[in-house]
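This is the structure I have questions about; it appears just below.
One protein chain is absent from this view; the other protein chains keep their places.
Moving on to subunit A:
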């Protein structure tokens, strides 16, 4: 260093060095207090000695019972008084069966008539619907997929070729809201375009829960399901049986899989079935139940994507849940074979694809594969449209299929 170099007076490094030097060796400042106290004859004790005395005898700590904002709930384990040793295998509406429709068949003891709906529905579906109503359906599709203003985070976008790449999160309409809008608007259109005499005998409920608990062989099983829309009527739904020679799909043998696979056991449950409407109400009979398939909410318990067969199975278990819950309210918990069959219509949708079904509940005894069986008429995978979204900044609706609305209308009117 040159001797002649002028140092910058406010050198930040020097400031830090000096600061460290000061902070590095601290020593107590003599306040002169000790001297003063001694003069007045007051004994002075060394602080370190004082601390040591207290260290020798630790104070016994009493446990304080802290009263929180709410009572802490008991842990959900074997010691809980509500714990039941017999596990109940539970299927909820956010879970699907591993084997899909065939497992659902075994669980509910049902035979299937594929692509076959009762004649009355097929006839009603052929009735031509005014153009104005179809325009309304198109408006409903667009308002659910394009024009609704919800801006929520959608699921992460993944590119299978480079799975670690993070794309920007897209904000848009969540599938729950999309389905709510489209199903409600379709039903509103059906009701508005039908007679008031008919629509006053129906009742429309949103988001109601049905629960059914039953024994199958040695297992206790419960289905907890939610009807996103439940249309009820003032008299029980009946269907005329279609011709006898239907090629029914028989109940399959699932071996090596057991029927209870992917039904997680629960030890906290209530053995009473729940039907959401009280028996004193006149409009209590279930007519059509709408089930949404929200891809972000429904999943396998193992992280594999949900397959079509599983979605079809969901329709069946859902219709079974509503029908049995209603049957148990009607005939009591222990009813087995029903004196008269109970029918429930079911429509499942993810907004684009529609799965129609009619469930005929004949028995609640689901043991084995022999004896009386339940019947499931279904027509799956009907598309309402091919594409409906913003494309290049323009709203798009491609290939609208008017048949779907015909079926929805028929389901309401039957």
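In this section, contacts are C-beta pairs under 8 Å (C-beta built on N, C-alpha and C of every residue); 3 or more make two chains touch, one makes a residue touch a chain; residues count from 1.
Here, contacts and distances are computed from a predicted model.
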TODO: Consult the UniProt record of the chain that does not appear here and report its protein name from "Vacuolar protein-sorting-associated protein 36", "28S ribosomal protein S30, mitochondrial", "Cyclin-H1-1" or "Anaphase-promoting complex subunit 4 WD40 domain-containing protein".
DONE: "28S ribosomal protein S30, mitochondrial"
Open item on the list: Can you tell me which of A:22, A:51, A:69 or A:132 touches the chain that was removed from the display?
Closed with: A:132
Task: Given A:94, A:200, A:296 or A:336, the one touching the chain that is not displayed - done: A:200
TODO: Touching the absent chain in the whole complex: find that residue among A:277, A:306 or A:369.
DONE: A:277
TODO: Using the definition of touch stated at the top, determine which of A:91, A:112, A:213 or A:226 touches the missing chain.
DONE: A:226
Task: Missing-chain contacts mapped onto subunit A - done: 10-12, 15, 132, 136, 139-140, 142-143, 146-151, 171, 180-181, 184-185, 188, 191-194, 196, 199-200, 203-209, 226, 274, 276-278, 280-283, 390, 392-395
